[in-house]
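Encoded as structure tokens, the structure appears first; notes follow it.
Here the complex is missing a single protein chain, while all its other protein chains stay put.
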Amino acid sequence: MKSVLFLALLLCLFLLLSFVSGPATPFSAWLNVVTLKGGLSGFISDHSSILELRVVHILLSCAVGFALATAGRTMQQLLQNPLADPHVTGLSAGSTSAVLLTLLFFPLLAQRLLFGWLPVLWVSAFIGAAGALSILNSLLFRLVRVWGAPALALAGLFLNASFSALLMVVFARLSPAGLTEVQSWTLGAIQPYGLNQALFLLPMLFIPSFYLMACERQLLLASFGQDFALTNGVNFIQLRGRILLCLMFLASAAVCAAGSIGFVGLLVPHLTRRWMLRCERPALRPIFNGLAGSFVLLCADLLSRTLTQPAELPVGVYTALLSFPFLVMVLLRHQKGAA
Amino acid sequence: MFHNPSPYILFPIRQCGRYLLFSACLFLTFLPSQISFASGLRIVSLAPSVTEWIYALGLGHALVGVTEQCDFPAEAAKVAKTGSFMQTSLETVLMKKPTHVVAVDGIPVNLSKRLTDQGIRVHVLSVRRLNDFPEQIVKLGEELGVRAEASGWADKMRKAFVRQKTPSGKAQERGSVLLLISPKPIYVASPESWLSDLFALAGWKNALRNTRGTAAVGTEFQKISIEGALASGAKRWVLFADSTHADKKVSESVAQIFPNKKIPAGIELVVFPADVFTRPGPRLLSALAMLGEENK
Partner (left out) sequence: MNKCGIAMDDCVLTVSSLNAWRSGRWLLRDISCDFPSGSVAVLAGRNGSGKTTFLRSLASLLLSSDGWRVTGVVRSAQRVAYLGQNLPLNEDMTVSEFFRLTSSGGDEWIQMHSRFAIGELASLQLSQLSGGQWQRIRLAQCLSNPAPLVLLDEPDSFLDRPWRGVLLDCLSQRAARGDVVVVALHRPEEAKSIATHWLGFESGSLMFCESGRDVYPNELLGRLFLVKRLDSPEPVD
């Protein structure tokens, strides 16, 4: 309980830090606001569009971090595989490819559809995620059953490589200028949406996450294997179906919001694991995990917005950079655990 | 005074005509600057070539944001930066409160939609071939309210974009050429690009054959292998490099791409300034002049 509160506090601190920092609002501007020199209303009306942009940006990065961490943890439990995560398994890649193909073939829809644009993107993302998952389910999970945990990473590698090759070929042939767009989606950049679009995306990210959190007990039983779950009253097949559906929702919404961001879903559950052992209440574990995901993505986002000012690199670049020290931490801990 | 309708009646009709003529002249003289000041035009440019065009159209004073790569004309470097060429920070763009954002092909769809939703006009300058330029510049001029300037440039370009003639009146034929954008990896201008068109005007034919079905379709610049470069049979290789580089150093860098680290005897290497030639900006005309001078 204490740790969750501590993390929530830290998250709030970073939310505030993230909100006040940016090229448009230097420290002096905030100082003026605090000391009531410039007048608050004047400041707000001056910066309204920027503040809206920033609020949406921060909300989306928190929600995406939360969703990715939850999705990663759930997949790791369901598949009993420490390497499972929407990005590693190619779920995000499938979704991203579908979104990019929609952007390529129906660019005019973006101008025509004022409010329907994002749902169109989301539907294509969902179709892409469903496609990737059905390939995984029909071919590659069978491979995993034979070869064990590393095969999942191999299967994901194969899917990721095929999807990115498809994108490269299609875009190089049809729209070479669009390769910038490809880069921004495949590396994972938080998309510049307005408040209306965020209000569409946030429930899409949070509702499936909460559902997955509610399945915690069944998932824990399932983590001891199918037979164990079945004989302890969990309808394993149904549970798996529902969870895969949720994962598709999560992956497609996360991709719509921010392209395919890697490492958050993979590493955050491993990072939070040690703490979780100390946690008395099992119900708090998924919440802690989700909050930690938000925190990591928020940090990466803060870096991406401030480090290379005024240029803004995709946030996925920084999650990859941040993941390295975390990976070392996890490895060292495993070593210590073994010794 | 305005309550009284009499001034209209009292005004002599002949004097009125003269006065109108005078004020129209005055208005036309200051038209471009007046419009931009009066309408509060604020432009953010998302590409170096766009920045050059905006200065060429006389709207340099209205530029409120450029990219980190914008270095021409010299004043452009003093304008606030809103990101690098491909990595724009939306927040910095919005901070400048622009009325217009001008970009080139490839601006992400969501970015342009978001800007449009904020009530900012987004204009995309889209040029593939040399003949696209006049039309695109006129469109840009119309968008920014400087039609006269733009059509002036368009006319200038149309006049300049004619095949150069030999003294005897025949069209120039000078042989085949390979246009190296970067030596390592080898990126070249494809035959279906404005850069190749530019060289074609001076009589230089792009040595690459454009076959449909390769990645060259619609690609301005394409990556080829050293084998492909040699197989093109070009006797003259043109390298676009920063003008600050000494020639010797540049030719050394090109030599690195050959198997024995030496430029083969039959190949002549020529260096042109990269920023003048490879940016689809107004300095294309000076590039064309450079080519003409070199021919003489």
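Letters A and B mark the chains in the order given here, with residues in each chain numbered from 1 onward.
By our rule, a contact is a pair of C-beta atoms (placed from the backbone, for glycine too) under 8 Å apart; a residue touches a chain by one contact, two chains touch by 3 or more.
Please read all numbers here as calculations on a predicted model, not as lab measurements.
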Q: Could you run through the displayed chains and say which ones the absent chain touches?
A: A
Q) Out of A:6, A:105, A:147 or A:224, which is the one that touches the chain we can't see? A) A:224
**Q.** Interface with the unshown chain - residue positions in chain A
**A.** 77, 80, 217, 220-221, 223-228, 230-232, 237, 273, 276-277, 282, 337
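Assume only the chains that are shown with their structure count from here on.
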(Q) Which residues of chain A touch chain B once you look at their complex with the stated criterion? (A) 22-24, 49-50, 53-54, 103, 107, 110-111, 117, 172-181, 183-184, 191-194, 305, 308-313
Q. Contact residues on chain B for chain A in the complex?
A. 68, 81-84, 86-92, 94-95, 104-114, 116-118, 215, 217-220
